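Dropping a structure here in structure tokens format, bear with me for questions.
Only a single protein chain was left out; the remaining protein chains are all shown in position.
Going in written order, the chains are labelled A and B, and every chain counts its residues from 1.
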Amino acid sequence: MALASTEAPEVVAASSIDDAVSAFGDGEGVTVLAGGTILMVDLVHGRLAPERVLMLDKAQMAGVRTEGGRITIGAMTRVAELEDSVEPLATVARGVADPEIRAQATVGGNLCATPGAESPRGDLQAAFIALGAQVRSVGPGGERTEPVEDLLAAGPEGRLVLDVSFEPPQAGASAEVRRPHAHAYTILSVCGAIGVAGTRLAASGAGPRSVRLTSVEEALASGADAAAAAARALDDVSPADDALASAWYREQTLPVLVTRVLNDLG
Amino acid sequence: MRLTVNGTPRELVSPPLTSLLAVLREELGVTSPKAGCQQGGCGACTVLIDGEPRRACLTPLAAVDGAAITTVEGLGDPTNLSPVQAAFDEHYAAQCGFCTSGFLMASHALIERGGGTSREDVIEALSGHVCRCTGYVKIVEAVNAAANGDVHAEETQADMGPQGEENISLIPGSPA
Partner (left out) sequence: MKAVGARLPRYDGIAHVTGRTQYVDDVRVPGQLWVKALRSPHHHAAITHIDTAPAEALPGVHAVVTCADVPHNVYGHLEALGVPADEPLLADGQVRYKGQPIAAVAADSEAIALAALEAIDIRYEERPAVFDIRQGLDPGAPEIHHWGPVYPHFGPHNHRRVRKGDVEAAFDAADTIVEGVYRPQAIEHCPLETQVSLVVPEANGRLTIYSCTQAMYFSLGVVSAHLEWPLNKIKFVGGTVGGGFGGKVDTATETVCALLAIKSQKPVKWRFTREEEFLASSTRAPWHVEIKDAVSKEGWILGRRTLTLHDSGAYSRFSPYGLTKHAFHHTGAYTIPAVSFDGFVVYSNRVPTTAMRGFGVTSVSLAVETHLNRVAQVLGLDPLELRLKNANRIGDTTGNRVVMHDPSTVAVTLAAAERVGYELGDEYRDMTSERRTGELLPEHLAGQQAPEGEHLIVHSATTNGGH
């Protein structure tokens, strides 16, 4: 059960945020190891042969803090720590895998998860988008803070995520379709939140990464009712077939989930 | 790198990104954690890392340098079973036994933190563990029994042979 590559990679363990940023540099040739729940699978099965691995578990990048009405979550915060956070984040976090995985997987890893080949990954993405969260990252061009959906659209490859922050919403809700199983996989989920800027919605599992449902938001803003607005969700997504469900099934269920979230938000 | 495994300090030569599962099984010969999927999907590899249940197949050695690892071998042995081990045996919670190590470690941790007394609690805590043989009912009963202190270890350990095998004997109280 040796490593994927017959050449062992260089392993760098960062001991502080500055250390991690400096070791990451412009990201060239660096593979980030956060919780390990995604990366270790690829390493053990020989799908990745990294030259240089940057370990973050001692870089003091974990923790949730509230300052001036804003919640900031460090990238190395374990998913389990979000189970008592605000909605829709709490419910989505509780639904990730099982307690052992949640205790090991990280917010940063989930945000930057490479699209899953057989099933969707990165369930937290939609929750953060709905919350209007900003993500702070470093990489080529230096430090950047931007909406989560923008980082995802541009591709988080080549960025080192430091933290995610948002203002607690007035209301938050989520709805999902899952495989019926104790350790359920999310086929499709929709998150929504009402903040100072109005209602925001995002979908997870309807494309390689989570996306903001701007068409639904615009419909709502111009007075459409929940059902009519929900129908517009199909304009924002391009679902694919995978091991869990077909694109067709996702297209049928997405407006239903959006309607449920809108109704829950009130 | 260093680990304390079931109370014994060990020095390791495996490369830093070797999974803890490989370190335990291949370098140290501790074979109770099993390679069921090596994807974190089945729970057969679960061990305790500083008392917390985690998937050994997903844990790189470098992330646990210096930690205390507990496996089934550290819970108890045939002449001195821990309550959760005795409960699993008493309730027939193991058939082929391949998933049992992972279930035991997660169950032990659950009970240590005061949980496991209800069916819902057990199902949630063990939701990452797959068993293809038992259908889970007996496992839940065993964990509940251990959590509620309803274990009869002395009856289970009747007549131990040298390899831990049992001589056939009736459990006291069963119909003859």
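A few points about this structure:
Throughout what follows, a contact is a pair of C-beta atoms (placed from the backbone, for glycine too) under 8 Å apart; a residue touches a chain by one contact, two chains touch by 3 or more.
If you're wondering where the values come from, they're calculated on a predicted model, not measured in any experiment.
Shown as candidates are B:20, B:44 or B:147; the residue that touches the absent chain is B:44. Mapped onto chain B, contacts with the missing chain fall at residues 25, 29, 31-32, 34-39, 41-42, 44, 71-73, 75-78, 81, 85-86, 88-90, 92, 94, 96-101, 104, 130-133, 156-158, 160, 163-166, 168, 170-171, 174-176. Taking the complete complex into account, residues 1-6, 45-46 of chain A touch the chain not shown.
By our rule, only the chains that are shown with their structure count from here on.
Of all residues in chain B, those touching chain A in their complex are 15-19, 21-22, 25-26, 35, 38-41, 43, 46, 52-55, 57-60, 62-63, 106, 123-125, 127-130. Residues of chain A that touch chain B in their complex: 1-3, 8-9, 11, 13, 33, 36-37, 40-41, 43-45, 53, 55, 57, 97-101, 103-104, 182-183.
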